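Only a single protein chain was left out; the remaining protein chains are all shown in position.
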Amino acid sequence: MPTALPLLRMEGITKIFPGVVANDHISLELMAGEILALVGENGAGKSTLMKILYGLYRPDSGEILVRGEKVRIVGPKDAIARGIGMVHQHFMLVPPFSVLENIVLGSETSTLGVLSSAKPSAEIAMLMENNNLRVELQAKVEELPVGLQQRVEILKILYRGAEILIFDEPTAVLTPQESDELFKTFRRMRDQGKGIIFISHKLDEVLDIADRITVIRRGKVIRTLLRAEATKPLIAELMVGKPVLLHVDNPRLEAGETVLKVEGLSELGPSGAPALRELGFEVRAAEIYGIAGVEGNGQSELVKAIAYRMKTSGGTVRLMGREISLLDVRERRELGIAHIPEDRHKYGLLLPYSLADNFTLGSHHKAPYVNGFGVQNRKRIAQAARALIAAFDVRTPSELTPAHALSGGNQQKVIIAREMATKPKLLLANQPTRGVDVGATEFIYKQLVEAKKGGAAVLLVSADLDEIMSLSDRIGVIFKGKIIKEFEREATTKEEVGFYMMGEGK
Amino acid sequence: MDLNTVLEFLLKGLDTSAPIAFAALGGVFSEKSGVFNIALEGIMIVTAFAIIWGSIMFGSIWLGLAFAIILGVAMAAIHALVTVTYKVDQIVSGTALNILAFGVARFLSQNVFGQETQSAMNPYAFPSWHGISVFSLLLIPITALAWFVLYKTVFGLRLRSVGENPESADTLGINVVLMRYSGVLISGLMCGLAAAVLYPSRWVSGMTGGRGFIALAAMIFGRWDPIGAVAASMLFGFADTARINFESKIPIPSQFVQMFPYVLAIVVLAGVVGKAKGPAAGGKPYEKGED
Amino acid sequence: QKKEAAKAPAAKFKIGIVFDVGGKGDKSFNDSAYNGLVSLAKDFKGYIKDDPANVNFGTDVELKYLEPKQGGQDREQLLRVLSEEGYNLIFGVGFMFTDSIAKVAKDFPKTHYALIDGYVPDLKDDSNLTCLAFAEQEGSFLVGALSGLMVADKPKAKVGFIGGMDLPLIHKFQAGFIAGAAYTDKNLRAKGMILGQYIGKDGSAFNDPKTAASIATTMYKNGSEIVYHAAGGSGTGLFETAKAAGKLAIGVDSDQGLGYMTNDKDPAAKEIGKFILTSMLKRVDQAVYLTSKDLIGGATLKGGYRTFSLADNGVGYALNDFNKDKLGAYTAKLDELKAKIVSGEIKVPADDAGAADFVKGLK
Partner (left out) sequence: MTRVNKYTLYETVAPLIGFLASMIILVVIVIIVGESPAKAADAVWKMTFSKTARVATILSTAIPLFLAGIAVAFGFRAGVFNIGVEGQYFFGGFVGAMAGIYLPLPAWLHVPSVVFFAMIGGALWALIPAILKVARGIHEVITTIMFNSIALALVNWLVNGPFSGLAGKGSLEAQTAHIRPTAAFLKLNAGFRALGWDVPDSVYLDYSLIVAMIAGFVVWFVLFRLRVGFDVRAVGTSPDVSLYAGIRVKRIQLGAFLASGALAGLVGLQEVFAIRGFYTYEIASGLGLDGIAIALIGRNSPVGVVFSSLLFAFLKQAGYGLQVYTKVPNSVIYVITGLMILIIVVTNELVSRYIRALRKKEAV
């Protein structure tokens, strides 16, 4: 099906940021009716390349050809005009706006500047129909679950008539079901003759959907594989530059006493509807308990209830038998709860602060980091940080480097190192590998297993069912704010868990 | 109290509210686009002077108004240049403009009218109705228009989008800088209108009397909504009018009467309205990612 | 510069003024002081240094004015600077100078200081500081009496007073006005017939014409025929309202009506001036002029206290070419009242309570 002229050609693209060459003479081609996967470690330069294509960054050198014609893209406007559309790693939505407003924004239909909604509504309805992407047009985007927000993003670019579609880690926040939906959409669009560039850290997905796979390392194209010649270990090795162990050694241990016991937990969500309904489960020492579920079924509220929230509307949360729901965060931490948060930028790191400060955050109020007069002991803080940098192999110039200067994967390492260093009794790991590359993922898996081996109870919440399946000793399926089913890992299959996740078989 | 007295009170309340309300509307536009404008007070100082200067210079109150609007927009343009183009902290810029405006108006007055603290009399006046300037009455339609522009037009949609999520707007080809400039410049324009209802007869140094700051409070109180902001301005305006009208009849120290609108605002905020959340990107300069 | 200084013959006398906050151009208190300087320049071949208006009649007397910012040690500093620069007589205009001028006077025994409106205790004749006070209540009594006379034949007509900042000093004006009005018109002795209103609690009350206009509108609507103000720069709001309402207003401190009527640069002013019945004169200019004249005349300046009252024309009401026809019918009666005050037959109250008692005593 590919025509002679490639839909898109990028040639010799170079982009330099202070201190780093993000793209180093990158060239690639995209045919019409093709899905090209772009893979590489965190910080390899994938997003940068795509932002250049979409006109958000300007390359220092190199050229872009669309349908064989050399184009100058100096802003998203140009990109849109050339039929390029992009779904960004972080959604580019205006949360308080309606779905309709978000879709038309920038390409509005109007008479004398006054917005008209009839025509675009009809057009969008058509698009929804043709692509099987339905969303309530009048709903406010901030009230939609992530999966639907992504639909809005896709509708946005389709509405602008894009032929070249860029997806930067679109599945990072999606459930398997939602990912499947997305891939169906991909295939439908491919069959319509569109070209799709797809960035992901999940190699299974890449193998599932891509026609060709381009591997980038440190800003350079290492190799482009055809689907037929690609295997998971090969891609991983090309990405990292050395073989990667894709298997985690995760033995089942003799589970100890009950560390966390949640009973009858009820909670109202932000919209006022019940988010948790009489939820209950327990996690024992030296086991990993995985919460599987479609995003938005109460996972966030559950983690919050354990880690943060004072006063739940009903039920109890006990740690080592002690009711903790009236304790504040610090008291809970003192009792041995550690927490890898869902959104590392929002909750995990003080981005402008040094790694030293970030490594001790949460323990910074205690000896040895402060003396009896509340004076900080900078030496001890730096020491601790250096030790953790070494132990967790955090790639950073020094412990004084600000956290924002690190790559996403390394930032995640900082958080994990910090939380592990507290020697927790209970480790809450909420989406610990979201957006993290294979190498780092492997590392994080190891750490979770280490924690378990050290006798900690680990509560793993993840939208990635593979992750749940490979790490958990026991699995609880959460649906509409309730654990509707528990499994021993050995006694179930991915399909069965997925089935319950959809709320079937209750 | 007869009907006439009531009408009188309403009109006067409207008239007292109008300068605050116009400035608050300006604040709404600026902040909806993501730029804090604490220079409303300073811009008003300049426009209040300019309307008199312009009227006398051009021999018409309308040209004076146009002149005031131009100077208001020019002041706002400085704010926009400094905060949008140069991405300087919006509070710093606003504070600097307030200081600058105080000096500029006095300096101009010295040079134009030969005295620093008071201008000459402006012989030209807006038509008035029942003793208040028709301009105060225009507050109602202008508020409606502001609401319409903000919520029903392409311009309004884009303006609000850059205040909520400029990155997103940018990726859709919306010119964030242009929209933010527009928002800020409109606040300058509104300060020009505020001057028209403040006191277009003579400029006196200090005559704005902190109304720009009250407008800021009204804007927040009104939850960054044109109608809300104007309603909040009216709360202040009417409470003040009531104070002026009834102070001598109230048997408590006048200082307490004077506090009343402020205390009321706080009570209302604390008890009824509660949390007000501004545009998400408000106050933050938009960094385009690179450069 | 040195050359210049050598060329220009040094002034024989140097007289400096530090204004009140609000400064020159307030059309009221400070301007009155400034007018004193202008008269001095005219009469004694002097010039006002660095003045944009270029008042210059010779080099015998150097006159200089400064304007402080609010708060801090600024007033004191400016007084000191003038002292260091060799000024012979330095005025502080306004009660806010009270403490600072007393301190500076101690440090510069050879310089003479004059404090307008303030009171420093324990001064003697040989002190180098003179407190210049005014009997504002007496002047206010006369304009109040005039108002009373003018509305005596209209039983329902009210009169009003607008104060600037709510200060004891301003209440002095109000008390005199109430007493005078009630004295000449018994209708006004009833409750609610003399309206009174202050603009605010802080300095901005002297610069808020909008609020003044708003208050004035209400007063006129509620039946006031004449409204008197002691509100500095805010007064302009009263005058414009008076014109719009077709009613009368009374100015304060300087002859504000005359100022409006003779303002050639400002054509609209004349229209407004017609509605300014008169002004209560607080002759700050006179105080400045007379005190300086003593110095220039060679007399050693006397320290202590000096009150400018009706007796020495330090306060009064304005009679000029433009209002003399309107006032003609009443001047005789006002002169009679003035005589009574000067003789002590009428004791004019100077505060709210005194005014209330005074009115009660009339019934």
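The chains carry the letters A, B and C, assigned in the order they are written, with residues numbered from 1 in each.
Criterion: contacts are C-beta pairs under 8 Å (C-beta built on N, C-alpha and C of every residue); 3 or more make two chains touch, one makes a residue touch a chain.
As the structure is a prediction and not an experimental result, all values here were calculated from the model.
Undergrad: What chains on display are touched by the one that is not shown?
TA: Looking at the entire complex, the absent chain's contacts are A, B, C.
Undergrad: Among C:Lys172, C:Lys210 or C:Lys338, exactly one should touch the missing chain; which is it?
TA: C:Lys172
Undergrad: Considering the whole complex, which of B:Leu11, B:Leu65, B:Ile78 or B:Ala242 touches the chain not shown?
TA: Of all options in B:Leu11, B:Leu65, B:Ile78 or B:Ala242, contact with the hidden chain holds for B:Ile78.
Undergrad: Per the definition of touch given earlier, which of B:Phe107, B:Trp129, B:Phe148 or B:Phe246 contacts the omitted chain?
TA: Within the whole complex, the residue contacting the unshown chain is B:Phe107.
Undergrad: Give the residue, chosen from B:Ile214, B:Val230, B:Ile244 or B:Ala281, that touches the chain omitted from the document.
TA: B:Ile214
Undergrad: Have a look at B:Val6, B:Met57 or B:Met259 and name the one touching the chain we're not showing.
TA: Per the contact definition at the top, the residue touching the missing chain is B:Met259.
Undergrad: Of A:Gly296, A:Gly315, A:Pro341 or A:Gly481, which sits in contact with the chain we cannot see?
TA: That would be A:Pro341, which touches the missing chain.
Undergrad: Mind pulling the chain C residues that touch the left-out chain?
TA: 1, 23, 50-52, 64, 66-67, 69-74, 76-78, 80-82, 85, 95-96, 98-100, 103-104, 107, 117-119, 121, 131, 133, 166-169, 172, 201-203, 305
Undergrad: Can you name the residues of chain B that touch the chain not displayed here?
TA: Residues of chain B in touch with the missing chain: 78, 82, 86-89, 91-93, 95-107, 110-111, 116, 210, 213-214, 216-217, 220-221, 253, 255-256, 258-259, 262-263, 265-266, 269-270, 274-276, 278, 291.
Undergrad: Across the whole complex, list the residues on chain A that are touched by the chain not included here.
TA: 16-21, 307-308, 328-330, 332-333, 339, 341, 346-353, 357, 361-362, 364-365, 369-370, 374-376
Note that in this section only the chains that are shown with their structure count from here on.
Undergrad: Take each protein chain as a node, join two nodes whenever their chains touch, and name the resulting shape: line, ring, star, complete or other.
TA: It is a line, because the chains touch in a row without closing up.
Undergrad: Determine the chain that sits nearest the middle of the structure, using the mean of its CA atoms as its centre.
TA: The most central chain, going by mean C-alpha position, is B.
Undergrad: What is the distance, in whole Å, between the centres of chain A and chain C, each centre taken as the mean of its C-alpha atoms?
TA: 75
Undergrad: Please compute the C-alpha centroid of chain B, do the same for chain C, then give the distance between them in whole Å.
TA: 35
Undergrad: At least two other chains touched by the same residue of chain C: list those residues.
TA: In chain C, no residue touches two or more other chains.
Undergrad: Got the chain A residues that touch at least 2 other chains?
TA: none
Undergrad: Quick one: which bits of chain B touch chain C in the complex? Just the residue numbers, please.
TA: 8, 12, 15-16, 19, 109-110, 113-118, 120-124, 128, 131, 198-199, 201-202, 204-207, 209-210, 240-241, 244-245, 247-248, 254-255, 258
Undergrad: Tell me, which parts of chain A touch chain B in their complex?
TA: Going through chain A, the ones touching chain B are 17, 51, 54, 56-58, 75-77, 80, 86, 88, 91-97, 101, 104-108, 110, 113-115, 156.
Undergrad: Would you mind writing out the residues of chain C in touch with chain B in their complex?
TA: Per the touch definition, chain C meets chain B at residues 22-27, 52-53, 67, 166, 195-198, 200-201, 203-204, 207-211, 213-215, 217-218, 221, 233-234, 236-237, 240, 244-245, 260, 263, 265-269, 271-272.
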